[in-house]
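Could you have a look at this structure, given as structure tokens, before my questions?
All protein chains of the complex are present and in place, except for one that has been dropped.
Naming follows writing order (A, B and C), and every chain is counted from residue 1.
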Amino acid sequence: MSVAPFIVLSAILFTIGCVGVLTRRNAIVVFMCVELMLNASNLALVTFARANGNLDGQIAAFFVMVVAAAEVVVGLAIIMNIFRTRRSASVDDASLLKY
Amino acid sequence: MSFPWLTVMLAVPVVVALALAFAPKSISATTVKQIALGTSLVVLVLGIVMAIRFDNNGGMQFTETHDWIKTFGAHYALGVDGLGLSLVLLTVILTPVVILASWNDGDEGRWGPKGFFAWILALEGLAVGVFAATDVFLFYIFFEATLIPIYFLVGGYGGPNRAKAAVKFLLYNLFGGLVMLAAVIALYVESAKATSGPSYLLSDLSHLHVGTDVGRWMFLGFMVAFVVKAPLFPLHTWLADTCEEATPGTSVLLVSVLDKIGSFGMVRFCLVLFPEASRWATPAVVVLAVISIIYGALMAIGSDNIPRLIAYTSVSHFGFIVLGIFVLNSQGLSGANLYMFNHGLSTAALFLIGGFLISRKGTASISRMGGIEKVAPVLAGLFLVSGLATLSLPGLSPFISEFLVIVGAFVYSPWAAAFAVTGIVLAALYILVMYQRMMTGPGPEEIASSPISDLNLREIVSVVPVIALIVLLGFFPKPLLDMLNPGVQHSLVQVGAHDPTPTVPLSGGSGEGGSK
Amino acid sequence: MIGFWILAPVMVACALGLLFARKAVHAALLLAVVMISLAVLYLIQDAPFLFAVQIIVYTGAILMLFLFALMFVGVDASDSVVETIRGQRAISTLVGLGFGLTLVVGLAQVSFGTAFGLGAANKQGNVPAIAKILFTRYVFAFEVTSALLITAAVGAMVLAHRELLTPKRTQADLAAQRLRDYAEKGTHLGPLPPPGVFARHNSVDTPALLPDGTAAEASISRVLAARGTVKSAPEISGDIAELTEGGEE
Partner (left out) sequence: MNAPALMSAPLMHLPPVVDPSATSGVFSLLWLVVALPALGAVVLLLAGKRADAWAHLLGCATVAISFLISLILFFSLLGRGHGDRQVTQHLWTWFSAGHYTVNLDLLYDPLSALFLLLITGVGGIIHVYSIGYMEHDERRRRFFGYLNLFVAAMLVLVLASDYVGLFLGWEGVGLASYLLIGFWQHKPSAAAAAKKAFVINRVGDMGLFLGSALIFVTFGSTSFAAVSASSHQASSGTLTVIGLLLLLGACGKSAQFPLQTWLLDAMEGPTPVSALIHAATMVTAGVYLIVRSNFIFSLSENARTAVIVIGCITLLMGAVIGCAKDDIKKALAGSTMSQIGYMVLAAGLGPAGYAFAIFHLLTHGFFKANMFLGAGSVMHGMDDDVNMRHYGALRKAMPVTFATFAIGYLAILGVPPFAGFWSKDKIIEAAFGQNFVVGLCTLVGAGVTAFYMTRLMLMTFETSKRWEKGMHPHESPKVMTNPLKSLATLSALGGLFLVNGWITTWLTPVVGERVEHSLAVGSIGMSLIALVVVGIGVAVAWQLVGSRPVPRVAPENVSVFTRAARADLYGDAVNDEVVIKPGVAGIRGLGVFDGSVVDGIVQGLAASLTAISVKLRLVQNGFVRSYALAVLAGALIVIFAMLAVNFS
């Protein structure tokens, strides 16, 4: 099974994740796009694991998932906090730290 | 290894300065002043002893060389030749004079008299270091270090908007210093290529032959810093503002001692390290020098503030000094070296006496003064003598150096001399117009209302030695010139310039004139 | 490989859907589809362990966490697609496309050569092999991530925790407050009456009957009343009449 299609797919998913982060205004959706980007990179890792024939890729993917979990927990807690104080989960409302 | 004269002269004032700075608050002002005066006198004695032991054509003497930073090839190397010694002497002579003259100038400044005199002594030590450094790196360190005391002296003690003037001074000179830093680094790169490994020693560097283009860029790097320091036409505006705000004592140390680093640097580093570039840049620098002669004089005529006027006269005099240096012949260079010493004395006298007058009248503006000669004849008399020295009247020391510079300029090109010589007429104008508006005439009515007192003993004792030295050197410059001339010949040989023979060969032995 | 060719378009479509979904919940579900198809792709690439972890941990836990968060935030929050920052959408699509194109074009020229395949590595099965590597070479990383997870949990708790701004009210205070309300505002003292309990009707929307036969307001929750799904006495009485036909008229 050739490797290229998987990598290309991962690239496409990653790009879509990026655009999602840039364009969507709901904090949680932005967060989901970040998760999408992470998954895209996991796909690439696993593909390369297979290409190179050792499991390091998969372990790396595994670690990515662990870290993603920790990140989601903290991220959502922050969003909850912002929502509780600001009654809106839009990313653009938290824009006090500026010139 | 003989007694490290220069290090002692360098260390004594700095150590005492630190001691004064950290002295307990309870120390009374007069004791601080006496300690400061005492130290400066000790250093003066050291200087005089050194001068006596100095053998005129012995080249670099009192040398000490210790490795400092091996990787850079930087050494802690000190040594003085004729020019270096004369400027060290100028420093050690002027510092006690300044301390005595600005006895209570430091009282109401921000750090009180303790800070004032500590900074002055630190400045003296660093100035001696600058003039004695024979290692480019060490020279650069001292070159930048001298800015700090002046910044605090101007910023802490002085006129109303002294902070702005101090910042402007610092930024201007730091800009010059940074450009020089680039050249110093380039110098390291060049000297690293040499077989003997990188070395900043002047003796090693002078044998280093650098490519023409690189040499020219480095020459420009050094020259920019020195043109800012010895203020020439485009980069001079900081001097007038600083002197206007600073106390007279600080202005003296700034103009008479520190600005000499610029011209000293040109002779010691630009000519020696980059001979080809110096010859290449001579026309441009000569034009610049002549412009600043005339420009400084015109600005002096037009200014209505005493320290500002004196500062502009110094711009004009520095034009003469740089002109003398870059016409690259022995008359011009000897004249320039002598000029550095004489200008130091005449400007110091003018600044100090002007300072006494300002402290008495409360204002520095010339138009609000008048008829002082009737009320304070001694002050007016001394002011006139130092004014005459500034317009280089024969019989006073600046005349000889100015004459030699103009002769040197004439040898180089008659046109340069023709324009430079208008400087003496403008000099007569700005001094005599100032003297006439301040001293003569019945004076405004308030003369009667606030009669000002004549100079007191302290002030006279502080200024008279300077004026005596000016008159003495006016008639007997020989000892000083003998000290300077070997250095001049050495620099000229280094630059590869030689004096043109006179168009009419002197016939027979009677050429030298004088007794048969 | 066929699996891949089927799943790839689906994933891309869902991912694009994630961009344009108006409601956040729809976006979450689309993401779930992408994740599950990813898990299948892992399976295709001889990574059964990751297949399982992806399904259980990633989709099962993390995505569910997203849904919880969505419930808190409220499904309708800030879904308007109107762009506030001037030119943001245009430039980001442009830059995104550029980025994607560069990657894809770049990757297309790169020849990956034939894959080794994990046959040798997975000889004793994928999970033992992973475990061997994980607990030998990467054990330090493993411990660090565990520390990370703990701190994340504590962090979340700290963030979610709200300090009591006013002193904690004891049971005595509550009782006194109830009596005060009854005295001043006449609010019903004690628990509200339970809903009607009748032979064939005891659901929460059956009102209890007052002695005069009318329904008791307080026995039905306000929400149901608001929603208007409360049974009325006559409806129930119709059954009763029918049951007690023979009874006194």
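The rule we apply is simple: a residue touches a chain if its C-beta (ideal position, glycine included) is under 8 Å from a C-beta of that chain, and two chains touch if they have at least 3 such contacts.
As the structure is a computational prediction, the values presented were derived from the model and not from experiment.
Judged over the whole assembly, touch between the missing chain and the shown ones holds for A, B, C.
When the missing chain is restored to the complex, the residue among B:I400, B:L455 or B:I470 that touches it is B:I400. Residue B:A417 is the one among B:M369, B:A417 or B:V463 that touches the chain missing from this view. If you put the hidden chain back, the residue from C:Q45, C:S92 or C:S219 that touches it is C:S92. For chain B, the residues touching the absent chain in the complete assembly are 168, 172, 234, 236-237, 295, 298-299, 301-303, 329-331, 334-335, 371, 373-374, 388, 393-395, 399-400, 403-404, 406-411, 414, 417-418, 421-422, 424-425, 428-429, 432-433, 435-436, 439-442, 475-478, 481, 485, 488-489, 499, 501-508, 510-516. Touching residues on chain A toward the chain that is not drawn are 18, 21-23, 25, 91-92, 94-99. The chain not displayed touches chain C at residues 85, 88, 91-92, 95-96, 98-99, 102, 106.
Definition applied: only the chains that are shown with their structure count from here on.
Look at where the CA atoms of chain A average out and do the same for chain B: the two points lie 68 Å apart.
Distance from the chain A centre to the chain C centre is 18 Å, each centre being the mean of its Cα atoms.
Within chain B, no positions touching two or more other chains are listed. In chain A, no residue reaches two or more other chains under the touch definition. Of all residues in chain C, only 1, 4, 8, 11-12, 15-16, 18-19, 21, 24, 27-28, 31, 34-35, 38, 41-42, 44-47, 49-50, 53-54, 57-58, 61-62, 65-66, 69-70, 72-73, 77-80, 83-85, 88-89, 92-93, 95-97, 99-100, 103-104, 107-108, 112-118, 120-121, 126, 129-130, 133-134, 138, 141, 145, 148-149, 151-153, 155-156, 159-160, 162 touch chain A in the complex they form. Chain A makes touch with chain C in their complex at residues 1-9, 11-20, 22-26, 28-29, 31-33, 35-36, 39, 42-43, 46-47, 49-56, 58-59, 61-63, 65-74, 76-81, 83-84, 88-90, 92.
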